[in-house]
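Note sheet for the following structure.
Of the protein chains in this complex, one is absent; all others appear in place.
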Amino acid sequence: MRLLLINPNTSAEITNHIVATAKAVARPGTEIKGVTGRFGARYILTRAAAAVAAHAALDAYAREWGGADAVVLACFGDPGLAALRELARVPAVGMAEASCHTAAMLGSRFAIVTGGRRWGPMLEEFVASIGLGRNLAAVKTLAPSGAEIAANPDAALGQLTEACLSAVSDDGAEAVILGGAGLAGLANRIADQVPVPLVDCVAAAVTTAEAMVRLGPWKALVDSHAQIEPVPTMGLGAELGALMGRPIP
Amino acid sequence: MRLLLINPNTSAEITNHIVATAKAVARPGTEIKGVTGRFGARYILTRAAAAVAAHAALDAYAREWGGADAVVLACFGDPGLAALRELARVPAVGMAEASCHTAAMLGSRFAIVTGGRRWGPMLEEFVASIGLGRNLAAVKTLAPSGAEIAANPDAALGQLTEACLSAVSDDGAEAVILGGAGLAGLANRIADQVPVPLVDCVAAAVTTAEAMVRLGPWKALVDSHAQIEPVPTMGLGAELGALMGRPIP
Amino acid sequence: MRLLLINPNTSAEITNHIVATAKAVARPGTEIKGVTGRFGARYILTRAAAAVAAHAALDAYAREWGGADAVVLACFGDPGLAALRELARVPAVGMAEASCHTAAMLGSRFAIVTGGRRWGPMLEEFVASIGLGRNLAAVKTLAPSGAEIAANPDAALGQLTEACLSAVSDDGAEAVILGGAGLAGLANRIADQVPVPLVDCVAAAVTTAEAMVRLGPWKALVDSHAQIEPVPTMGLGAELGALMGRPIP
Amino acid sequence: MRLLLINPNTSAEITNHIVATAKAVARPGTEIKGVTGRFGARYILTRAAAAVAAHAALDAYAREWGGADAVVLACFGDPGLAALRELARVPAVGMAEASCHTAAMLGSRFAIVTGGRRWGPMLEEFVASIGLGRNLAAVKTLAPSGAEIAANPDAALGQLTEACLSAVSDDGAEAVILGGAGLAGLANRIADQVPVPLVDCVAAAVTTAEAMVRLGPWKALVDSHAQIEPVPTMGLGAELGALMGRPIP
Amino acid sequence: MRLLLINPNTSAEITNHIVATAKAVARPGTEIKGVTGRFGARYILTRAAAAVAAHAALDAYAREWGGADAVVLACFGDPGLAALRELARVPAVGMAEASCHTAAMLGSRFAIVTGGRRWGPMLEEFVASIGLGRNLAAVKTLAPSGAEIAANPDAALGQLTEACLSAVSDDGAEAVILGGAGLAGLANRIADQVPVPLVDCVAAAVTTAEAMVRLGPWKALVDSHAQIEPVPTMGLGAELGALMGRPIP
Partner (left out) sequence: MRLLLINPNTSAEITNHIVATAKAVARPGTEIKGVTGRFGARYILTRAAAAVAAHAALDAYAREWGGADAVVLACFGDPGLAALRELARVPAVGMAEASCHTAAMLGSRFAIVTGGRRWGPMLEEFVASIGLGRNLAAVKTLAPSGAEIAANPDAALGQLTEACLSAVSDDGAEAVILGGAGLAGLANRIADQVPVPLVDCVAAAVTTAEAMVRLGPWKALVDSHAQIEPVPTMGLGAELGALMGRPIP
């Protein structure tokens, strides 16, 4: 089985970090290939950067799909996931979406702990958009961004643990997600200090993608994620332009 | 990896049917062991039968757990799932819950097709209880029960397909679940006639349980599913009584 | 008028306590008969105990109905209420359900004060399941269980009052329910210290049941609580087995 | 026990009709006194008429309370109920509110059948406002108004029955309310043709009021329905002006 | 363009204050005419006063419409707005409704700051009734009433600012409404101390009304706000009686 892991920001270091974490959790027979956004922000901390990343994710898929069995969108917050699901011929799994559904099966109410203050409302809106708003106990954001946490994880472990504990005792969370590419792999390091299940977002996405592939093949023919009629485009990357339509003559 | 698959009704035929379907979808290294309810209704078609089945599921777990890595509650509607999650030391996965979360990741709105008219409101209540009520396009119930469908699947394929097509075109479903132990394995037979992803409930439960085991170990220490204080009991099966407390002296 | 009051835990002391409270509030012409669960936990403090109690409630109804005009399910949290409503030929009233609807008519938002920490999420889920989630200001749980409070009510009055006052000033509750069989009769003792209406759960259930009887007779013929087709069962109490179906030959 | 039954429209015939129905259902010891609105529309069929009726209900209470143990607001739709609850020193019960809570305890989803097309959205908004929107299967409105139905009930029985049956089979209602003063007393005449519980709105209000009185005394001291600070008023009926404040000097 | 601004309380000072604020924000060509309630409370601080004000607003419209292009209901909380919309032949805009929709377009979640403690639940109920409950971050009420704030605004600026800042930092508000006729014009004075958009309720209502007039003409012919059939009335102001029906002969 082959998975294409799309990091829609422009930081290859983050891509490498996610790929390494993904490989550690994937089945032996699963190949993981990472691709980095060709344009946009190095770190996604704002609504504007997320909007650009949605486009970059589609562009990356068009360039690098190559027949992979599933696609993982590896930015917590899943910019462009519905569009990617529409465009792709194979299952598209979002890191945040997979984490939230996994967490909802572990406890009635779950929390998200992540880096970057502005992700708070953005993630609340995201969870509501997938229908799980009532299950969300809290989003706890730390001041350092996910990238800063990835750069110096030891310095952040204490804050992360504290945020998880507060989510449990103050907000009634029965499961906690460590959200964000930069936090991948840290759940194991603090799990024994957190008294409820702790979800690693990369691990949740990879196992969900593997399950989707085994359950499939799945491509809707008629719904709002089905293959689309071609439409003239301009100014797009050649592969995305080819996928979406034909160049304006 | 070992999975305990609990059929909380009292029909061993259904247990065998589910186990066979589960084995067909499980990873090579996954062992599946089935257990049948020791008391209750042969088929679960009513609220009363479901209430008894919740108790029977706990009883079956207490008798037959034996160190399995995860437990699958294999009655679509998941009677007693939250209690089983509380009681069990390993992840407990419900067939309906896993199917609904899987379907919600395939399309924004999903439908359930199942056998037995009375399951309609019961399943609507169930989906609302796990927070996905807004994502539910429809529950379509056929007159024959799941057991009747299992006994003569060929006769039901036409009705099932028709119900799936109606869910798509009349209710806007973007994914459809074939719900019920008796319908296990039938998704493959009609998938090419249904233009949106079709979820087999046993397959969804097994792949979700396998994923949970790989992501874990997960047992809450403090939330509403955490291990409990012993409490005196009476009149229970010996193993369940031992698990829940101590006999009244 | 005759009411059957089902205590689905296995503590006869609690049954006696509820019956005494119920008799104090019932109309002169109302006869109250109590029945205790034949199996299960002595006190219901967990999801597992509640799941078993649902079965025990059905079993108790089958054994002891005897033509009563209505049935009161006297465990706050109402385990098995929908199933009991389906099985019973007369109105079935839950102590929690009746209290919540009563409280919602006294103030736009109500709170529940009860004993036993684990009841918090369980009651929030219950209130949401009957559609009144938006009206719930808070569930306040005390550390001592309902049974412990019943055993030494004087020691608990201060804590109960404090929880009620906090529900009013911190959570905006406009009515408060004292929930739990063990708290029956205590509302009168602290009502003058609580500045909003205080609902005694046994009193609410009994008056609601009396009203239902006068408004009835009510047994649905077609909905999801209607009388059921017989189904083969095994391993049940003789009376419940007879009510639900016929023994497997 | 004494109940004040406020008909906030200006039709004394309707008042007499409701009082007669109320007396038929009330306990032997319950005295019923009716009062008719002093100003406003003869029949309440519009939002404007309902807004005036809210004022008329307060005016009627101020004039005629006389120490009654509870007040019943006897216009289905309950115009001014929250204000009446604030103003009154005793429990105030709305005919629609009591019916909806009663129906919600009889079936998970209930419908309302009433006269007058414009009541459709008004009642949907009302049910949502008391928190029971998710439990509402449908509002079915007949073309004749409640007053027209009251004037010639025999002519309406067929239509009423048909609307009830449609609510059950088309909308999944598990209980049906016959709403509107003009429909009081008709539930008994068609109950045997409707396969789910049928709620008479006057009967529901009277039994609920009787229950409230027995559970009380209940007057909030601090919430949004508590007794109010006097405020200068002008142009009101003398009694209402006296109750709300003091005349502007 | 001519706007009729209805103050449904009986304080001409408040009417003058709102009219002055409205004129300051209105377009040069917009004429503003104010009308004061003919009966009711001098200040609306309670549910009862609001219920009477709804009637007074209809009465004022009937007396003073005179062909204005739109009507503004100038009591924050909008008592009688739906009825006024039904009765009026031109767009009817509520001060609270216009403010909430404006605020919702400025930030995903908004707060309301107002005077008078009892407005808290009343405004929460109002916002839910127009469908924006999920967007409401908080209602912050000050102890002084709107009238008291209008009488001595300088004394209140500090408290108002503090409440706005708390709404932002404690409740996550992304926009704040200063609600209440008495607070009209104060937004400008504290805007530079509040780090999110601050909405003046009179300004929001006037600009919304101006926009409605330009987009119109708009009077529904068939919905629940359409022109009504005449109905006999009694005891109303002559103009309102004429508008709603004909006097009882």
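The chains carry the letters A, B, C, D and E, assigned in the order they are written, with residues numbered from 1 in each.
By definition in this document, a contact is a pair of C-beta atoms (placed from the backbone, for glycine too) under 8 Å apart; a residue touches a chain by one contact, two chains touch by 3 or more.
None of the values given here were measured: they were computed from a predicted structure.
Undergrad: Considering all chains of the complex, which shown ones does the missing chain contact?
TA: By the stated touch criterion, the chain not on view contacts A, B, D, E.
Undergrad: Would you indicate which residue among E:Asp59, E:Glu124 or E:Asp200 is in contact with the undisplayed chain?
TA: E:Asp200
Undergrad: For a quick check of understanding: of A:Gly158, A:Pro217 or A:Pro232, which residue touches the chain that isn't displayed?
TA: A:Pro232
Undergrad: Which residue from E:Asp69, E:Glu97 or E:Glu124 sits in contact with the chain not drawn here?
TA: E:Glu97
Undergrad: Touching residues of subunit B against the unshown chain: what are they?
TA: Looking at subunit B, the ones touching the missing chain are residues 108-109, 134, 172, 174.
Undergrad: If the missing chain were put back, which residues of subunit E would it touch?
TA: Those residues of subunit E that touch the unshown chain are 25, 27, 82, 91, 93, 97-98, 101-102, 104-108, 130-135, 168, 172-175, 195-197, 199-200, 203-204, 207-208, 210-212, 214-216, 218-226.
Undergrad: Under the stated touch rule, tell me which residues of subunit D contact the chain that is not displayed.
TA: 120-121, 125, 128
Following the convention adopted for this analysis, only the chains that are shown with their structure count from here on.
Undergrad: Go ahead and note the Å separation of the Cα centroids belonging to subunit A and subunit C.
TA: Whole-Å distance between the two chain centres: 44.
Undergrad: What whole-number Å value describes the gap between the mean CA coordinates of subunit C and subunit D?
TA: 28
Undergrad: Roughly how many whole angstrom separate the Cα centroids of subunit A and subunit D?
TA: Centre separation, subunit A to subunit D: 52 Å.
Undergrad: Find every residue in subunit B that makes contact with two or more other chains and list them.
TA: 82, 120-121, 125, 128, 223-225
Undergrad: Examine which chains touch each other and state the graph shape they make (line, ring, star, complete, other).
TA: Shape of the chain contacts: other, as it matches none of the listed patterns.
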